[in-house]
Each structure stands twice: as structure tokens, then as C-alpha cells.
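See structure below.
Removed: one protein chain of the complex. Kept in place: all other protein chains.
Chain IDs A, B and C follow the sequence of writing; residue 1 opens each chain.
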Amino acid sequence: ADDDTEDAAASGEPVRGGELVYLDAEIPISALIQEQGTWQDRALFWNLTDRLVYRNAETGEFEPWIAQSWEVSDDGLRYDFVIRDGVSYSDGTPVDAQSVARNLTRQVYGDEAKGLAKNYAFPDDAQITADPATRTVTVVLTQPWAPLLGALTGWAAGLVADSVFELTREEQSDYTNLVGSGPFTVQSVEYGKSYVLTRRDGYAWAPESSPNQGEAYLDTVAITPVQEDSVRLGTLRSGQAHLLRYVQPSEERALADDGYTIVARSGVGLANQWPLRQNVWPGDDPDVRKALQLAVDREQIIEDLYTENWSAATSVLAPGTAGYTDLSAEIGYDPERAATLLDEAGFAERDADGYRVRDGRRLSLKTYVDVFDNTAKALFQHIQAQFKDLGVEVVIDETDYSSYGQTVNADPAVNFTRTGWPHPDPAHGLWNVYSSGRADSLKLEGADPQLDALLDAGLHAPGADAESAALAETQRYLLENALTIPILNDTQVYAGAPDLHGFTLSDGGLPEYQRAWLDAG
Amino acid sequence: MSRRAFVVRRSAQALLVVWLSYTLVFAVLFVLPGNPIRDKITNPLNPLPESVVRPLIEYYDLDLTLLEQYVVTLGRTLTGDLGYSLVNGIPVTELLAQGLSETVALATLALLFSVVLALGIALTAVFFPVAAVRSVVRALPAVFLSTPSFLVGFVLLVVFSFQLGWVSSIRDQGLVSYVLPALTLAIAVTAPIAQVLIQGLSRARGEPFVTVLKAKGVPPATIAGRHVLKNGSIPALTLAALTVGDLLAGATIVETIFNRTGIGLITEQAVREQDTPVVMAIVVLVSALFVAINLVTDLVYPVIDPRITVG
Amino acid sequence: MTTDAPIVVEDLRIGYFHGRGGVADVVHGVSLEVRRGETTSLVGQSGSGKSTIAHAIGGLLPANGAVTGGRIQVLGRDATGFTPRQWRGLYGSSVGFVPQDPLSSLDPLVRVGDQIAQSLRVHRTVPRAAVRGRVVELLDRVGIQNPAERARSYPHQLSGGQLQRVLIAIAVAARPSILIADEPTSALDVTVQKTILDLIGELQHDLGLAVLFITHDLALARERADRLVVLDQGLVKDHGPAREVLENPRDPYTVTLLSHAPAEDPDRYVDRVAPGPAAPAVLEIDGVSKVFGRGPAAVRAVDDVSLRLTRGSIHAVVGESGSGKTTLARIAAGLTGFDAGRVTVAGRELGPLPDVANHHAADLQLVYQNPLAAMDPRYDVGRIVEEPLRLAGIRDRAERRRRVRDILDRVALPAAVLRRRPREVSGGQRQRVAIARALVLAPKILVLDEPTSALDVTVQAQIIDLLVGLQHEQELSYVFISHDLSLVRQVADTITVLENGAAVEHGPTRGVFAAPAHPYTRRLLDAIPGRVEQREVAA
Partner (left out) sequence: MTAAGIAVPATGFRLREVSVTEWLALAVVTLLVVAVVAPGLLTAYDPLAPDPAAILQGPSAAHPFGTDYLGRDLLSRVVHGTVRTMVGSAVAVVIGLGLGTVLGLLAAYFGGVVDAVISRVVDVLLSIPGLLLSMVVVVALGFGALNAAIAVGVSSVAVFTRLMRSETLTVTGLPFVEASHHLGGSRRQVLIRHVFPNSYSAVLSLTALQFGLAILWISSLSFLGYGAPPPQPEWGLLVAEGREYVVSSPWLVVIPGLAITVSVLSISRVSQFVKERVL
């Protein structure tokens, strides 16, 4: 859905210079890159650092970036990366094999002495060696780790200069200390107010598919967090900014009509979904689960609340993700069948409020509004109303941002909480969310070894084909058993002023300023 | 009691209050679930392995008991070491220094505006010759009080920034950038001051000395502006000193709308993320500020009202 | 009545707006004149419209007041339709105004010197540089000691008499030709009153002022006025040269007014049976002292005072303001502690520190100096009078009602006031309510702290009649505190004279009045208005 961007790109020759003013919805928090950061942090990581491997957002293929080539052994245990020559960090030090090896070591192990966590997308163990002569970095695993290449394309895998490693945890959190090899460097930071990036002179190592192989066109990018939606929008519309992230879907159309560019990407990874906890009634009843899965009218949700940039979920994974399988037939909206299933499951009777009951107990589900998604309140209420038509009650509770994680985990009455986010690798994403050893979103506690085995198979698949096969099976298993209810494919929506061109998003929906330019004057 | 003894006693009380506020908030925060580090540790999406958790817990003293933590942090606070934000690793002193200068400028201007506004409203409500105007203006404090700040702020932005383009909605342009947020904040805190001022002026206007002033031939403007105003505004002064806290609370929303990173925004973020060191530092700072301002008001009183003696 | 007098008022009507209900006239066609160098006195009961007329003549009516008819002529100009701006031309420079209550008539936040200087500046009476000097001169002129120093004082640092002097200085600062004085001394002591009135007289003489002097005290008017206007409910009842009106009152109202003035009728209660000195004492105060404050700021409010109240008698305590009358009363009532001495009430000795709650409410009751302040403004009269019964633990509603009705009958209060709040009844009725509340527990002793000082002579006479009657019926004993010596002479059997907390003289009232032993007592007696005249008449 990037026709608009292409139109803009086609409108003329790129112009060099100018300051791009970008309004984010949140305040960047911390420059601790391998700890993943928040969305707004990732948007900075993406432009300040480069990664070994690039995934083409249009094709979904891996491309060389800082690694000019790589080889993976057939057993999936050995990776050899040849590092591109002539790349340097913004402090002048070279991006060589030793530096890359140091980076990878930290991604895998973190830095205990400094209280730095590892990058969780990487395996727990790896032997990493550098050969400066051949500019090769070799990673040897004890067990195959299918997500490795995907993890290397992630925002958290950005390469940083040696100087960063010497700093304390607090110093590393500071963006002015983040030294990478990316197309931009940090010029100034005023916490919470403005983050100004300047063009890195001499940048010449963009991924090969990038239309701009040289330095960024823009002189500077000024990132200003503006939390109030209306102000962000007004600022863009009054011409004081060129770009913003996150507009309410209701505003999107009006902007497009007024000549603004809407740039959206449904990022790779997991679809937005509601995993049903198995240890809480009635999540343990397969018929009920199935009925719920069939009772969500996703198309209606998209039509009512979202725009054409958004799409209904068709599987556990988002389309475009490696191994994605379209299972829309399995979960398609079918209220009659849902009703029949519930009738058969013993929920034929209804109480005074119109909710179904069995043995005097109301068919009711409890959840908490997702705190990380600005559209969640409307979305949850919409599904709440759809379920009510079926005779199912959804009780929506709320908790604050800081205690959300602990509260939803600790509350034994919760039937589901929303999960599913963009993720650099689907096998790792699914494993992380569903494995009984990790988040265990279904609260199975190992009771379903088949699921664990499927997840492990994907994670430790020796090659891409094996990974895809395992993923297909996992998706089918999750949906056929109605363990989770996919809702929609998350989309990052950016609105650009008419004078902004060439602005694109990474596969994960992050802004790529290096390719963008502004009309002169 | 002598002036000096008074200052000493009140200062001791002030310190006690600051310490109690600190202790109270510390206890509450400790009892609450959640904290960004624990959150990171127990993040359902990313449970950290034990090997990573241990150093984090030790690094942040989470293994100590409540009392030990209290003693350690209080000790650090007393020596001026406010620590680092748990969320973004910025030294708390740095965060506060930035936020404080921002908010103090904002709050001062807002207080100025609100005094001017309150005076304008009260003088009009009490002295304006047309009764209908007086009763409309009299209702203003209640209107101000029940109008959401963000709406006021947004309307101001639409008019002055988006339409007229006089000020930037996002960029710092020095003093002009403070005008709209200060005005928004002022409207929020003006209401009670104006209300008390209206009452004070109405009362003072009915005092017999006003008749004497009139009989002397003093011009009505002087009577209103110099005598009635001075006498009627004493209760409003106490209230104005008490609104320091309201200014801060109001700053949270105003700073969000006008994109300013003052104490209000930092407070909101810190409480939201339960960033304990930042919250604690803000509590100490704000309560110290509050008691200091009230101490100063008490000392200023006798200067304004000779009938009051300190102590 | 066409004259060239500075103030000429013809058929003046004045009304006040009441909410949305329209205008109600309170002055119905009053005519008067004040001639150059003369004093016209406006006399009448409270609420008769005296202040209203004074304010109208000075252009000082409140916003809700308006002249609804007639004519006001000031210095030959018709001022009836004056705009505020035109009035301002007269304020201060032509018309000086001295208000009723000195205590709240000065801006408390401004030094008194500056308040006088303001008059001078507004009217540019003297060059800028000379203002300071002129202020000191004025203060000196009105008899304030250390004028240069006093000019720097704030109002709360001055006494009532000093404040009134400052107000007079303000009124005459811009050399007006007319002075309106609205009860300028009603809040002051007799002795101070005398000096203030003497001062106004001197100024009048020096400056040739036309003075409109308002008072409710006929004796005062007799002493000070050239012409007299008697007002009742907004109507002129009598007017003419003072002597003429007083000696040949034409209107029956003036006649009653005259008959109620204690100074005019010293022997009104002479038939009262007074108990002999041998009667048993119900209240004994023996060498009592009370000091307020500590160090240099200490005030000896009561200094070694002894007093004996025999059963069925009336003992008066007199003295200037601040002489310790109220403090003594409060000590006797057990409201204020004392530092030395002994107090015995109805055979029971009081401790030096008072209890919060009074367990002996039926022995002695105090009737407060200001009855309005001593009643809960939210209670109605019925509840106020009933309260002591409730507090005494009388549960029976009917019984309480009966006793309340009984006592209200006794003090001659109509049942109509039962549901009204203190503010909604007249001053005289209010004092009756206070007395009823004190009597409802049937105490043996009443301490009456200036029970009539806020009342008109007519009402005062009623209250005194009532008190004397009650005493007769119920064998009551009174401690009667007053600064009105004429009144004391009428009612009291024995008297104690206080000066600065010390009892300078005591004995049977008649004896003390006939032959005052102490110079202070003599000074007090000399200051009684009307006394000069009486002596002249006697001579």
C-alpha cells in the first residue's frame, strides 16, 4: 500500500538540504539499543545506526548491508559474515570485523557488570570470532537459531562504536553518546522536547535497494515529541512540521484529501490478537473459544474504526512476514455458527441482560485495555459490542501504564490481554509469546507439549524452509484449536506534508530519513 | 515572639513537612506494584534470564528491605545525590534542573497573568457600572474552573499558532513561547483567587472608611485601586501562595499540550512509569518550594497589613 | 424658605431600593436649614433617617439609595441632580464629613498622616512641599500629643478618641464651609466626647463653619445646637431654635423623648425600695487583680478591686472605656480568671481559673455588652431563649416551651419574634431577648454590662423599667455596668468608680454624686452632657 510514496518519489529529482520537522507521539526514553527501546527510540536507532543485514520491506528478502555477504552452514550452526570495507562510525573509528564481533557479543550476552540486558532476539549462547584479514566475523551456535538473520535486521541490532561499550549504563542511555555508522548523527538533545539529527557526511553504505546510495538529502531532522493528538495534527496542518506519526484513523482521510501523504506500513511480525488463557473459565472450553473466534467481524471493525491502511488479521502472523499462511477461512466471521456452537456448548439460555448462561453462570470474559495501543479503547469496545450481540459479556478493566504488566499477569480472573507486535522474526516472536518457558500467554504451563514442540521447531529450524514449514503448522495449530483470536494487522501510520518526498518506512514500520527530501524553498 | 525566633521555628516546621512528605511518598511508592526495573524483569513479552535479572536487582538496590532502601535513599538525598532516572538513565538533578527552570518561568508568568486576570475580573465584577456586566463577570470564575485546560490551550493554539502563526506550537522562541501556556495555566488557577478577591473587594467596598475617602474628595479610581483593592486582596494573597501546588498540577496538562518539558510533564511521566528516584526528588523539591513560598508570605504579611505582627 | 444658608433642604424624600421590589422611601419630606457659623442638630431614634439625610446632603448616599423628591441646596447651588463628578467638586473642599464610627472609618493599611495628607493633596490646599508640615499642624490643632510621631501611626495604634480627632482633621483639612457630623461621639466615652465636641465647637468658631450635627442624645443637642430638628420615622416632628423646642415642645413625640432622657428625670425610680446595707451579700469581690499580658506590654485591667453586692440591690460600676468594667464583670461571671483576691458568688468561692462550661449558670448570669454578638446568628429567638434549658438537661419539650413563653411574657416580647433571628429584631427587642435568656434559668444575680448603651433613650427607658420591675418581682440583684452616669444616678443603690482598673471611689450613689471625693469622679460627672446647662438653670 505504498502507491502514494511512489507517486511522491516520482515527482522529481531529490533536492539536497533542508530541515525535516517530525512530530512523534511519545518521548524517546533511552538509547540502550540492545534492550529494544520503545517505538520512538527505535525510530532513532534506525537512523543513527546500521545493521549487518537489511530486509527489503517491499519484497521481504534479506539484503546485504554492513555485511556485504554471508554464508550459513546447512546445519544452521555456523554463520560467516564478510564485513563491508570503508564503513566507519561517526567518531571516525572503522566498522571492522573486531567491532562487529564485539557488538554481536554484547547482543548475545549483554553486559552484566553494567547491568545491561541482552538482546532477547538473539540466542543465549554463541561463539563469536573475528578475522580482520578476511574481514570476516564468524558466529558458531550450539543449536540452530532460525531467527538469527531476522534478529540482525532488527532495530536493536544496530552497530555501535567501541566508545559506547566503555560507558556506564546511565551514560549509554544518553542519545548524545550513541555513536553509530548510520546516515545521521545526534546533534543535540533536549530531553522530552527536541532531538536534532544531522546528516552524516560521507555516508555511502546504504542497503543496495535504497534509491539513495549516498549521503542523506536532508541537512537535519528535528524530532519533537508532541503527545497531544490534536496539537500534533494542527502543527502539521499549519505548516510548522513536515511529518508526524500516529493520527486517529478518523483524521487520516481528511489529511489525504487535503494533499497530505499518508505513509503506512503493516509491520512484519505478529498480528494484533487476543490469546485466550487456558487456566481460566471459559477459555478451557474449545467450543466457546471457537465461537468467539468466529464472532469477531474484523471487516466491520476496519470499516468502522480504521482506514484502508489497516487490514483485518488473516492469521496469527501479519501478511508479508516470512512463513505467513493465510487462514482467513478458518477464522472468518460466522455469527450463526458461533451461536450454534455456544448453544451446543450449553449456553443456550440468556439472562436478564441478554447474556448467555450455563448452570447459572454468565458467559463473561475479563480483560484490561491495552496500554500500548492508542486505538485500543475503541477497538475493545467495538468487539465488546459485537460479543454482546452473541450474548457474551466482555468486562474491560483499566490499569495504569506502569503497573499494566504486573497487574494483568497477576490477575487470575483475566481471560485474555492483547498481544502481537511487529517483530523482526516470526519464529522468535511466536516462541516468545506462546512458549511455556517464555511469556506463556495461554497460561498452559507446559500442558500442551505439542505447541511447545512446534514453537521450538520453528525457533531452532536449521534453514528458512524448515522455519517456514514449522511456522505454517504453528499458525494452523493455534487457530484450529482457537487458542487465540486474531484481530487486525497493526499498522504504523505517518502523515507527511505535500512538500515531503521519498519518505519510506522500514519493514518494521520505522522511518528512513536517508531517502527523504523536501521541496526547495 | 521575635521575628528571628519565628523564622527559626517556621523553618524547622518546614523541614519537618518536607521530610514527612518524602517519607509518605516513599512508603506509598514502595507499597505499589510495578517499577520500571521490575517491569523489565517481569515483562511478559520478554522475561529476562536470571543472569541478567540479578545484576539489575543489585544495581538498583531492589534486594534491600523497605527500611534499608529508605535509609540509603534518604542518606543519598541528604548528600545531594538524587541518583538517576530508572527509565532513561538521566541524572535526576539534570532532569530537574531543566524541568524546574522551565516550570518556574511558566508558573511565574502564569501567576502574573492570573493575578492580572483575577484583578480584572474582580474589579469588573465589583465596580463596573452596568449591573448586567457585573453579574456576568461574577460567573466567570466558575466557568474558568469548569472548562478543561486542554480545551483552552488548544483553542489558543489554533488561533495564535495555527491560524495567525504568531508563535510556534513546538519550537522554543524564548519568552513568547511562554505566553500561551502561561495564559492557559493562569485561567485554570485564576478562578479561586478571583472568587476570594470578589468577596474581599465587596466586603472592603462596604467598609465605612470608603465613605470617608469619598467624602474627602478622593477620586473613585483611587478609592478602588488603592484603598479597596489593598484591603480586599489580603485573603486572596494567602490563597495565591497556596496555588503553587495547583500551578504544578495544572502544568502537567498545559505542558503536554504546549510541548514543554517542565516539572509537570516530568512528574506525570515519572509517576506513570513509577520512576521512584525522580518522583522522590520532585516531592522534595516541590514541597520545599511550597513551604518556602508560604514562609515568605507569612513574613510579607506584616509589611502589607500593619495590624498583623509576625509570630 | 429662601435663605442664603449654606445648607437648605426642602421637602426632601429619600428611598432605598430593595432587591427587585422597588424603592421604599425612608425619609418623607424633610425640610431644614443650617446657617453659617451655626449648628443645626438632627435628633431622633435609631432608624428615623438621620444618617440617610446626612448622607444625602453630603452626596454620600449608597448606590441603592436615591433622592426621590424635594431639593437639596448646598452653598447656594441646587445639588439635587448633581452627577458624581459635580459632587466631587464639593467633597472635602466645601463639605466636610465626620462619620459615626471612628474605629472603622480609616483605612487600616495606611498611616493616619498619609490619610490626612490625601485630603490636602486631592484639593491642592497647600503646596506639595508643605503637606507634611500642614498634617502635623492639623493633628496638633485637633489636640493630638506628639503630632509628628502620631502621623506615622497606623489606625489600629490609636485610641477611639484619637481616631475621631484624626477624622475631624481630615474633614476640616481642605477648609470646608460646611461640616456634617453624624453621631461623631456615640462610640466614645463621656469624657472624650466632651473634648471632641468642644473641639468641633472651636473649629466652628475659627472657621465659621455651618455644622449639621446628628445625635440621638437630646441632652447633647440641648448643649450644642442653635437649631433643632426632631425626626421620627422620616418625618419632622418639631423644629426651630433649640431652646424653644426643648422648653415648649409642640409635638407629643418630642415630649416623650424628653421625658425618657435620664438626665431630664433623675428621680424616676426614687420610690424603689432599696435594701439596707445590712442585707446579706450575694456577690463578694475581695481584692481581686487581673493582669493581661507580660513584660512591658502588661495591662493591669483590674487592680485590687473589692465590691459587695447585697441581695436585692443594684450596684453600679462606672468608669471610662478601658477602665476594667467588663473585665470585672467577666471575673464575677467566671469567664475570666484572676491573679489575686477572692470572689464569692452566692456563697460559693470561684477558682482562679475558669472552667470551659459554666456549671453554676443558675447562680449568676452575665448579659453581654453587645447582645447581637452574644447570640448565634443562625438561631431564632425561640431557640436562643430555650438553649439554657436544653443545656441544663431539661428533656421535656412542653416544659421548655412553657418556660420560654413564660419568660418572653415577662420581658414583654411578642410571640411574633419567636421565629425571627437576632438580626431581624430591633435593638430593644434584642436586649430583651438577651435578658430573657439570662433569666430563663432563674439566676439570683444578673451582671448587666452596659445593657442600654446601644439603645435609644425611649427604648432604654423601657428596658430599665423592665429591669427594675423584674428585680422587684424576683428578688434579683444586679451589677449594673454603665458609662452613662445620668442613668446610674437614676437606678443604682451603690456605686464603684473605676479608673485604670483601680476602684477610686465607692459608696451610696446619691452620696457620691452629691459630693464626689476623687478628682476622677468629678471629671466624669462634669462631662455629663446637659449638666452645664442644669447648673446654669439651678444657679
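Going forward, contacts are C-beta pairs under 8 Å (C-beta built on N, C-alpha and C of every residue); 3 or more make two chains touch, one makes a residue touch a chain.
Everything numeric in this text was worked out from a predicted model, so none of it was measured.
Every shown chain touched by the omitted chain in the complete complex is listed here: A, B, C. Here the missing chain is touched by one residue of C:388, C:451 or C:501, and it is C:388. Of the candidate positions B:154, B:178 or B:209, contact with the hidden chain is made by B:154. Only one residue in the set A:140, A:396 or A:469 touches the chain that does not appear here, and it is A:396. Although one chain is not displayed, its contacts with chain A can still be listed: residues 228-230, 233-234, 248, 250-251, 254, 300, 303-305, 369, 371, 374, 377-378, 380-382, 384-385, 395-403.
In the full complex, chain B touches the hidden chain at residues 13, 16-18, 20-21, 24-25, 28-29, 31-32, 135, 139, 141-143, 145-148, 150-151, 154, 191-192, 195, 242, 245-246, 248-249, 252-253, 267-268, 271-272, 274, 279, 282-283, 286-287, 290-291.
In the full complex, chain C touches the omitted chain through residues 19-21, 333-335, 356-359, 361, 365-366, 368, 370, 372-378, 380, 387-388, 391-392, 419-421, 423-424, 437, 441.
Rule of thumb we're sticking to: only the chains that are shown with their structure count from here on.
In terms of their C-alpha centroids, the spacing between chain B and chain C amounts to 50 Å. With centres taken as mean Cα positions, chain B sits 39 Å from chain A. As a whole-number value, the distance joining the C-alpha centres of chain A and chain C reads 87 Å.
Not a single residue in chain A touches at least two other chains.
For chain C, residues touching at least two other chains: there are none. Residue ranges of chain C in contact with chain B, taken from their complex: 55, 58, 60, 84, 88, 90-93, 95-97, 99-101, 104-110, 118-119, 122-123, 154, 156-157, 167, 170-171, 173-174.
Across the complex, chain B meets chain A through its residues 32-36, 38-40, 42-49, 51-52, 54-56, 59-60, 84, 87-91, 95, 98, 150, 154, 157-158, 161-163, 165, 168-172, 256-261, 265-266, 269, 271-274. Touching chain B in their complex are the following residues of chain A: 21, 23, 27, 29-30, 32, 35-36, 110, 112-113, 115, 117-118, 120, 124, 169-174, 190-194, 224-228, 230-231, 234-235, 237-238, 240-241, 400-403, 405-410, 419, 421, 432-433, 438-439, 441.
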